[in-house]
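A protein chain is absent from this complex, but the other protein chains hold their places.
Each chain gets a letter, A and B, in the order it is written, and its residues are counted from 1.
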Amino acid sequence: MKYVWPLVKKETLQIIRDPSSILIAFILPLILLLIFAYAVNLDNNKIRLGLLVEGYDHQANDIIDSFKGTEYLEVIRYINRSDLQTALIRGDIKAALIVPNDFAKNIGDPNNTAHLQVLSDASDPNIALFISSYAQGVLSNWQRIFMQEQSITGPTQIQIEPVIWFNPELKSRNFILPGSIAIIMTLVGMILTALVISREWERGTMESLLTTKISKMDFILSKYIAYYGLALCSTLFCTVLCVFVFHVPFRGSFIVYLIVSSLFIATALGQGFIVSTLAKNQFLAAITSAMLGFLPAVMLSGFLFEISSMPTAISWITYFIPARYFAPAINNLFLGGNIWSIILPQSFFLLIGALLLFFIMYKITKERLE
Amino acid sequence: MFKQLFNRLSYISALIIKEFQIIWSDPRNRIMILLPPLLQLTIFAFTATFEVKNISMVIYDKDNSIISRSLSDKFQNTPTVHTVYHVDNESDFKNLIDTQKVYLGLTIPPDFSRNLYAKRPATLQFILDGRKSNAAQIVMGYSTQIVNAFQYELNDISIPKPKITIDIRHWFNPNLNYQWFIIISLTGAIATIMMLAITALAVAQEKEQGTFDQIIVAPLSSTEILIGKTIPALLIALLDVSLMIGAGLLFFDLPLSGSFVSLYLSIIVFLISIAGIGLFISTLCQTQQQAILGVFAFFAPTFLLSGFVAPIENMPLFLQKLSIINPLTYFFNLMKGIFLKDISIPMIWENIIPLLIISIITLTFAGWFFNKRLD
Partner (left out) sequence: MIKSIAEISHLTKVFSLGKKPALDDITFTLPRGKISGLIGPDGAGKTTLIRLLLGLLSPSQGKIRVLDLDPVTETKDLHQKTGYMPQKFGLYEDLTVLENMNLYADLNGLTEQEKRTSFKQLLAMTNLTPFTERLAGNLSGGMKQKLGLVCSLLGHPDFLLLDEPSVGVDPISRRELMKLVRDLTKSGITVLWSTSYLDEAEQFDQILLLNDGKLLFQGNPKELTNSLDGSVFLTQNTHLNNRRLLRQILKSQKPIIDAVIQGDSVRVVMTDKNLQRKYDTFLKQTTPRFEDAVIKILGGAPMHESLVAQNISVSETASVMIEADHLTKRYGSFTAANDITFQIKRGEIFGLLGPNGAGKSTSFKMMCGLSKPTSGNALITGIDMNIDPTKARSKLGYMAQKFSLFSPLSVLQNLRFFAGIYGLKGSDKKNRIDQMIDVFNLSRYLGTPSGTLPLGYKQRLALACAIMHNPPILFLDEPTSGVDPLTRREFWNHINSMVEKGVTVMVTTHFMDEAEYCDRIALIYQGNAIRIGSPSQLKKQGETMEDAFIRLICEYDQKHEVKK
């Protein structure tokens, strides 16, 4: 094992000399983090809503006002149905609210029901879902207030007091940024390492190393240690940006954070090393990293899309995605604090994953040339 | 003139055939061309939904009256709610939320029913988990509706109620079928990455192996070489796109409201614009490693900014402006338009023309750099 350190020194020098590794470890995360911070915003604000009032009514107006009065929507008025429809088809507006001709007539008639129409562009179902639940909410609130005003005897009044723990302003950025670290580090870890092993073989340096006194363990450990150092710097860089630039609260223990990140980095590096050892050409290494690294981390880590909402068979697959364990752990360390009953099991699974990948790496690394 | 053109076509076809033979010669490449679409359809098509289903919640009923129990039942009987835990102390309550066993906690205060009978305001406290702010908001929406409905039922029937309903119609996708949205989005993602990988990496690979010199020395113009690289990538990406679309139409009931012609016209123009970018990256790179970096540096932001992960409307204005040069934005407009909205021909052109402009600019740059690279 005494030959690990000279090898680590060598790897480190190589990393420092190679501008692309610095690019991957710091510039790529910076760009991605900025994108996640600004572009991946799940707080729906300023969704364009078309408004068409065919029949005026003061009660309808109340409801319209509650649509207008929100920061979530930008209301654009239309004067005829065909313009409104065209706008919806073109995607100029994502939804429309229509007060039909007979609204005023129907609302005065106790035997009839007055209808408001909401149209949504469901080609993006997420926005459609938001609009429909928002509209329902507006109506039910209006109804409640209406009742309270109408009642002579004094109505029953249930007040809802929402209390939000961990993230009182409900900023989506606060949970997206920690989770995005899991995705960014999956990508960075894999790209950093995906070419590292094959490069030693291609350039013939592996053959030189094989005839020195080093063991297979020395070789693998030195790769892990050097790239662990780089990846950890990269993670810390992301963390610093999150905390100091984007003001995401950090409530957990820093030591625990280091340990959990380290375990996750080990899994990401392990995946990269294995791809690098197995994929003989770089085209394959690239596609594999994208298809088995980046996309599953985005889709299956449970940070953007709830795992509990997935079909059972697919939720099983998520157990093979290291980001699935890291995302909740890091999310809690930022927003929740040291919640051991979450962090410990996730760390345990990460540890198992890291060891398993290390073992596979050890098995597939060859000591001879055949 | 025509004969000369025909003559040049035979040069290009030699390039194209070679490209296919190389890609096809390695069985691992074949797998990588066919596997991603399958993988995406079988796994990802079911995952990407912001819907929150199977909600679990905890209720701490300090009142324990008929009214409070009926409110509990109301939650229990809501289909989106999967599990309701009942606790009788503060620490169990807190623990369930802390450990993310539940999305939502409801505390019913001891004076809840008393206040209601006395017509005094009664307060319900909902605890939401801000670590999942998006889910929390959606769950809060559900809860408000449940409580409002509950209150509505409680109230005196003698009060005249304005009977207003909101009819919600989801246009283009009445059942909010998420798979349609995802198939369309992933088709774009996979087509992009395939196209980029084949154009950018294949050129870098030839440079590394020295075969690119052979092609340059042959009597071919740079335009012909670029066409020879574009068409094979285009056909392979078309194969992947067709597989995914085909599966969408066959297994996921994806409707095709527009015409096949406009569909494929849009796809091809989109792919050419990506090819331009891939070739442009390839002219800047000497090694495959650099090409890989270039591909990821382009793909990751493009994908995240395309409106798939989060709606473009939510982005800050300068990023929304940036989507003007994002080919994926136009592609998604076209795909959604042609599949779901049956958009008119002028609307198709409105999106195809920007793609054409992007193609022309990137291809010109690629060609220009390609010639300049000889220095």
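We take it that contacts are C-beta pairs under 8 Å (C-beta built on N, C-alpha and C of every residue); 3 or more make two chains touch, one makes a residue touch a chain.
Since this is a predicted model, take the numbers as computed values, not measurements.
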Sole contact to the chain not displayed, among A:61, A:205 or A:341 = A:205
Per the definition of touch given earlier, which of B:209, B:259 or B:364 contacts the omitted chain?
-> B:209
Identified contact with the non-displayed chain, of B:13, B:64, B:175 or B:257 | B:13
Note that chain A touches the absent chain at residues 2-3, 5-7, 9-10, 13-14, 17-18, 203-205, 207-215, 367-370
Hidden partner interface residues of chain B, rising order = 7, 10-11, 13-15, 17-18, 21-22, 25-26, 209-211, 213-221, 374-375
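Just so it is clear, only the chains that are shown with their structure count from here on.
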In whole angstrom, how far does the Cα centroid of chain A sit from the Cα centroid of chain B?
-> 13
How about chain B: which of its residues touch chain A in the complex?
-> 26, 28-29, 32, 35-36, 39-40, 43-44, 46-54, 56, 82, 95, 97-100, 116, 119-138, 140-145, 147-152, 154-156, 159-174, 176-178, 180-181, 189, 193, 197, 201-202, 205, 288-290, 292-293, 295-297, 299-301, 304-305, 307, 309-311, 313-316, 319, 333, 336-337, 340-341, 343, 347
Please name which positions on chain A make contact with chain B in the complex.
-> 20, 23-24, 28, 31-32, 35-36, 38-48, 59, 63, 88-91, 94, 106-107, 110, 112-129, 131-137, 139-144, 146-147, 150-151, 153-168, 170-172, 174-175, 187, 191, 194-195, 279-288, 290-291, 294-296, 298-300, 304-306, 308-311, 314, 317, 328, 331-332, 335-336, 339, 341-342
